[in-house]
Structure formats: C-alpha cells, structure tokens
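Removed: one protein chain of the complex. Kept in place: all other protein chains.
Chain IDs A, B and C follow the sequence of writing; residue 1 opens each chain.
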C-alpha cells in the first residue's frame, strides 16, 4: 500500500467521528478495527437478519461495508471539516458471503482535490479461515470544508 | 422496455417465493409493488436506521434494493427451481437518497442461459415528487435448476 | 430520453469541433450521425484492423466508440470553452461485435456542474438487422472553461 500524508493532523478523530455519525453502521454492527492515512479495515459479525435466500450475507450489505470502508479511508486524507459523497462503485462478488464475521479493507489508490479513487476487498472469516468474497473499486467526491455551524451544502454527486 | 417470454409459467409465484425467502429484505422493509416478466419494482420506507452522516439512506442500502430488484427481475425469466448469483454491479449515485420512501425499478437488458444483464434505477419520493437518486447495471449468473430435495450447489460467482 | 436545455447556444459547433479534434476518432473512422442536447449517435464501419481473435471488433474499440459518444453527449450541455475528462465507465459486453457497421448511442442521465452521468449502447448492424452488443454507464468531469489562449489546465480526473 502507498503511504499518504494526511492534511488533517486530527485525521483519526475526524474519521472516527464521521463513522460514528452513521446510524446505518450501528444498525449493521460494523466497527473500525484499523485506521491509518488512506487505509481502513472494518469488521462485521454475521447476522441472519442480513442474509439472502441461501443464508449468506446479502450482496448489498457487503457493498455497504465496502463502501463505508472506502469512505473512511478517503476521509483520512481530507482537510478538516470536509464532507464526502460516493460518486460510483463497482462490486464483483467472488464467493458466497458465508462466515462468522466479515472484514472490509479499503485503500486509497489516488487521492485528489475533488475526486478520490479507491479499492477495497471483503473477506469472510469462518473457523479461522479468511476467504475473499468481494472486491470494489470506486470514486468519492470531496465537498469543500463545511462551516462549523453552517448550512448543509448542496449534496448529490452529480450536482 | 422489452417484452420477454417467461420459461416458467409460475414465474410470479417463484419470484415472490425467492424474494420472501430473503431475511435481508424483511429487515429492510422492502416489498414488491410490481412484477412482470423481466421487470420488477420494489418499495422501501425511509428509516433513520439506514442513514449515513447526513440523514440520507446509505448508498449500500440503496444498492441492496437495486440489486434485489435486479435479481427478482432476472428470476422471472428463468426455468423453475433455478438459483441465481450476483456476478457484479456498478452503482452511480446521482443525488442524496432523501425521501419518505424509495422505489427500485429493474429491467432485464439481455437474458441468457448462463448470464443475464440488467439495469435498474432508484428513486426517492418526497411530498409526491420522485427524484432519480441512483442507477445500477450488473450481471447475474443462473445456476442449473436445483434438485427439489438436493444439496445446495457450489455457490460463488467465480467458482 | 429527457430533454435538456443547452447552456451554449453554439453547442452543435462546439461538440463537432471537439469531436473533430480527436485523431483517434479519425483513425477509427468514427463519425457523428445525430447530435442533440444531451444525446449523440456515432457510426463506425467494420474493419478487420480492429478485430480480435474471432474476427469481431475488439471490446476496447467498442468502448472507444461508446466513451466518445458519451463525451460528446455531455459536451452539448456544457458552457462554452469547457473541457471534459472521463472519470470512469463500465462496459457490459452482450453479444459478439459482428457486423458491417456499428452505432454508438449515448444520452446524458444527469448533467451536473462538475460531474455528468451518462449511459450508452452499442449496436452491430448486419444485413439490416441491428443487435445490441454492449452497454456503458459512466461519469465525466467538466473542467472550468478554458482561457481562449490560455495554458492547458491540469488534467487527470483524480487531480
């Protein structure tokens, strides 16, 4: 993995705070297990609530974990008070998402002032064995830093 | 939309049954509102449980709805007792997923014996106005019809 | 298709001029057959020079036609003197690119100040029959209008 220099000395607190402000991550029981400039790893326990017809985790939920890992990875390299939007991502599903828990590892491929390109991989862990179940590549857009007490900027990747 | 001829005269019951066997759809409160050969529309109510840091629905959850709409649309064109796997999809996020409810409309672009290519769109509905918030294109793989009482076939798109 | 209002009254001349300034389009023998705000159709004759091992047009060349159709479609909606960059695209190949000539039809899904999302389809024409051979969805980025005699702006989607 490339080494990146964070623009925000408090990148860790900023990334954790953004992660913690997402109810969807709490609902899915996803947590941060590793965080460094341009790289992040998230973890999720299996729950039948998120399964598809064969008892494996639904591809959309795997995508939610991957997308979030990517967003947080990109966030570590942004100036303070930035906001980020997902522009696009592609997920390839390689094996059934079957396991006791799941890991989502993301790393920034190219950080940019406006757009950041990233890649990520999802792994299923079962009885100590880790299996690659999905890959993602995608693009995030940074919105200009927010005024601390300001109004929400216009959101929407294509606006 | 193209008109397709279903191979399974009971395509409707088969598609509904596959949809109903997915706990993730129940957990997310997603339901079928329209179903025809090669086309499907799903609906989901807003819940803060699925929101990201700005209160909008998380991109991964939007993707779960889109992916499922696509799977069911493809399923309507398959022989009885088939199983389907998502091979890949790409989602473009166009506007914040902000609304009281959401619609996921999928249609098959090209059905095939092994692979089916589809496209889908997600809409947010707020105060009667519908906004396009995301698009998806993707590929599904059909697994050979299952033996009614048989073992689960080897799963995993790239196996 | 949606109807779009061009920001540049001379959108037609601007789009044609951008198209004509691409040597790759000349080399591939691709030409514009239809142009309107947010939509374009290009045409290419078959040449064995662009074929793969089975005599069909190489997927990369089909992609070149699709990508260019998308770029010109997006360009029709941009302010005068803009420059555009491809951010990303996904191509699904549906059938062999086998025909006497090929059509690339693109339309803008959502135009934006910074990012424009589009979709496109490639068709092979053989003995009067048109077959859908590929689809594309993608994202383009507009660069701020250029100074007429100015220096080239920093290019690169993720810069």
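Here is the rule we use: a residue touches a chain if its C-beta (ideal position, glycine included) is under 8 Å from a C-beta of that chain, and two chains touch if they have at least 3 such contacts.
Quick caveat, the model's predicted, so the values are computed rather than measured.
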item: Among A:16, A:81 or A:109, the residue in touch with the chain that has been omitted; value: A:109
item: Sole contact to the chain not displayed, among C:8, C:92 or C:107; value: C:92
item: Touch list for chain A against the chain that is not drawn; value: 90, 92, 94-95, 109-110, 117, 119, 132, 135, 137, 139
item: Touching residues (missing chain, whole complex) on chain C; value: 18, 21-24, 27, 48-54, 56-61, 63-68, 83, 85-96, 152, 155-159
item: Contact set of chain B toward the excluded chain (per top definition); value: 87-88, 90, 110-117, 139, 141, 156-159
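Definition applied: only the chains that are shown with their structure count from here on.
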item: Shared interface numbering between chain C and chain A [over half = same, under half = different]; value: same
item: Length of the line joining the C-alpha centres of chain A and chain B, rounded to whole Å; value: 22
item: Averaged-CA centre spacing for the pair chain C and chain A, given as whole angstrom; value: 31
item: For chain A, residues that touch 2 or more chains besides their own; value: 87-88, 90, 156-159
